[in-house]
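Certain chains of the assembly are absent from this excerpt, and the rest are unmoved.
Order of writing sets the chain letters: A and B. Residues in each chain are counted from 1.
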């Protein structure tokens, strides 16, 4: 079952989010990184992030975080799906697809149907799914040098 | 001179923004597309878009639009540079670089130093500049199918 993230999900959510951060090489985020992110997800601020989790008999198997933000080309803005993660033992069962589709539904309900995300070019496992539920654009990301 | 976009820039700004939209294949945006975008840029809403222009003796030679939006990994959020355009006759003179650097300065002032943008993989002329003032990430964009 895909459902909204709830306060009692704190421990299970963090385990998943740590897995996601590790995938991108961030193995040692401080505790406060997770505290702040969870607090923001719980704040229900329409301009900040929201989260869904895949809950199977009380066990959390996946998460997704998204936010609506302005876009000058569209009055209603766009929906940015920033984080998506499935527990390694639950892969290949449609969890990630279900999470993405729940974001699509939430975006439609909010009147912001344009959903997008960014992924590493070599995130092969992710892209196998993304090519089925979305369309690769020709756009690549540049970051200011730090 | 790079300066903030002002109400009296309406005509010159639209000419530039039409050139930018045409670059991405949108040759026939309705008048209200430009009306709305300009109104938003003038509203000075800290959560919506802002603009700078390159003004040389009263002639507008380039524009840039940016917005701050939340990011779950960073408390202060990020700065998205959505639109950047230099008039064809003014290319190769540092206009685009100046516009990007002005966004960097504005982002620093706002306490949101992480600036990013997206560009088409085959925007060769743009990327010649971007490789000098920024870093290509391995991230590519996926869009929900429409």
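The rule is short, and it goes like this: a residue touches a chain if its C-beta (ideal position, glycine included) is under 8 Å from a C-beta of that chain, and two chains touch if they have at least 3 such contacts.
From a predicted model like this one, the values you see are computed outputs, not experimental measurements.
Novice: Counting all identical protein chains, and not just the 2 shown, how many does the complete complex contain?
Specialist: The complete complex, not just the displayed part, contains 4 copies.
The rule is simple: only the chains that are shown with their structure count from here on.
Novice: Cα centroid separation between subunit A and subunit B, in whole Å?
Specialist: 26
Novice: Quick one: which bits of subunit A touch subunit B in the complex? Just the residue numbers, please.
Specialist: 33, 36-37, 40-41, 47-49, 65, 67, 69-73, 75, 80, 82-83, 104, 107, 113-122, 130, 133-146
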